[in-house]
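In this view, the complex is presented without one of its protein chains, the others remaining in place.
Right, chain A next:
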Amino acid sequence: MVVRRRPQRGHRFTESPVLQLALQGWRSRTVGLLLMTAFLTLVARGFYLQVIHNDFLQEKGDSRYRRDIEISASRGKIVDRNGDMLAVSTPMKSIWAIPGDARTMNASQKRQLAEMLDMNVRELDGKLASDKTFTYVKRQVSPETADRIAAIKFPGVHQEKEYRRFYPTGDMTAHIVGFTGVDDKGLEGVELAFQNSLFGHPGSRTVIRDRRGSIVEDVGATKPPQDGKDVRLALDSKIQYLAYSQLKNAVETNNAKAGGAIVIDARTGEVLALANWPTYNPNNRERLSGAQLRNRAITDTFEPGSVMKPFTAALALEKGKVRFDTVINTAPGRLTIGSATISDAHPHGALSVAEIIQKSSNVGTAKIALGFSPQEMWELFDSLGFGQAPNLGFPGEVNGRLRPWKNWRPIEQATMSYGHGISVSLIQLARAYTVFARDGELMPLSLTKIDDAPPHGARIFSPQTMRELRVMLEMAVQPEGTAPKARVPGYRVGGKTGTAYKVEGGVYARKYVASFVGIAPISEPRLVVAVMIDEPSGGAHYGGDVAGPAFSQIAGGALRTLGVPPDAPIQVAEAASGKGKL
């Protein structure tokens, strides 16, 4: 406060002696200028802080109390058609460290940490020796262990939430379900094919934390996490188990190299089972070999052999070239076209078309096939889906090989009629057989469960032709046919064997692929089952002996599981009488 002192000598203000002083004008102007400069400097500084540098300072301020936290989202489950778990994620912790800080641990702390993580101290030291600012000590640690580690508060040791994928069904469904990498990225199978819908998008929120680190307020917008969607496969885990165990059994008893089996619901085109052998345990993927990982049923092609014959016969019936009972002379079991000779494994005499399929005569089929133009045959194979990927959306689907008809030679046309010179995958073969089960309709296949009305496929053959073909396929599993071992007690089934030589380095080796593709039950087809055994070397090598029994077991078990009533004449007297009254 200004202390006003009365002037000692009274005189008026206008007479103040100070005003009388004739000071130079520049002095006051200098003072004014100085003050103005100081003021402008302040304004400029204020402008700089508030406007130009604002973002940086705001950020610094926020970082004192605001935190962005990520809200993790879990990956969708994969379940089978009945809701049984095939793949599920469960949270785990990863333990990471800031090596510089963590090195301050004393020896006993290190020993304790290493012990808790199931590592040895040297391993731990190795991880902490890095000069980066971040290193994973161990990933996928169980939550219990992680909690115990958190309670001890090791210096520089932190944890982070992550997920681990478990596959309760293990090796049984390994090929179809596939697996994910450590960052929830699908690497194989359905995990890869449905990565986009399975993947969970993590959300985020901005919060204010108090001094103790607990969240006290949400600020700004919250982005909710989007959990991945569950995928419900068409797979039936019971039928899958059946297919898997029977396939394994067939591969082992025949001392074979590999095998594949597929079960398709003929009414909807759903894939009920898809098994391969050898397989692997997706929960423990150390020491995996390429052979184990291969999903043979989808990604491997082979020359199918005689399983193709029914298609040739169907085309001949459809075009009116032959009738069901047209007799064709297959004697003497050899047919020479150009410089090549086709022969039958067991020579037969005159056979009807039906018997050619039943007894699987190469010569007979070739004779039928030579009645077509190459284009007709190519169109048949093409319309059955050979030579094009089956479009399941599965990784690694193959096209198979179907050469353009323009440069077919007659001998090739003849061999193709019985499945040589063309290569297909097992799933293409199984799909093509849906025409027999569906009165001529080729069903589109589906890996996922179909809830609404099943789709319709393209019609390729007439229902009449298919009825006749079903009779032929049923004849093939009779005692006079090639696959009596494929019969299923209680049900009428039909199918065709295939025994093909393998091509190695451009020539046919003495190695075989034995296969059987069949439909069951014949009276009202419900299933298409395809079995392929690669390089059987346990004595038998014919499709009927190697793949037939597996077909019988898989089809029989699957029909029972699905509750399909038996359609074969029943042997039990009591039941037969009941049937009689119907």
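Keep this in mind: contacts are C-beta pairs under 8 Å (C-beta built on N, C-alpha and C of every residue); 3 or more make two chains touch, one makes a residue touch a chain; residues count from 1.
Here, contacts and distances are computed from a predicted model.
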item	value
Chain not present in the shown complex, as UniProt names it (candidates "STAS domain-containing protein", "Anti-sigma regulatory factor", "NADH-quinone oxidoreductase subunit L" or "Cell division protein FtsL")	"Cell division protein FtsL"
Touching residue (missing chain; options A:Val31, A:Ala44, A:Ile215 or A:Ala509)	A:Ile215
Touch with the omitted chain, as defined above, among A:Val88, A:Ala174 or A:Ala256	A:Val88
Among A:Gly170, A:Pro278, A:Gly333 or A:Pro484, residue touching the chain not depicted	A:Gly170
Touch criterion as defined above, residue of A:Gly200, A:Gly387, A:Pro549 or A:Pro566 at the omitted chain	A:Pro566
Full-complex contact with the absent chain, from A:Gly490, A:Pro521, A:Pro536 or A:Pro549	A:Gly490
Interface residues of chain A (partner: the chain not displayed)	74, 84-85, 88-91, 143, 166, 168-170, 172, 210, 214-218, 237-238, 241, 245, 489-490, 563-566, 571-572, 574-575, 578-579, 581-582
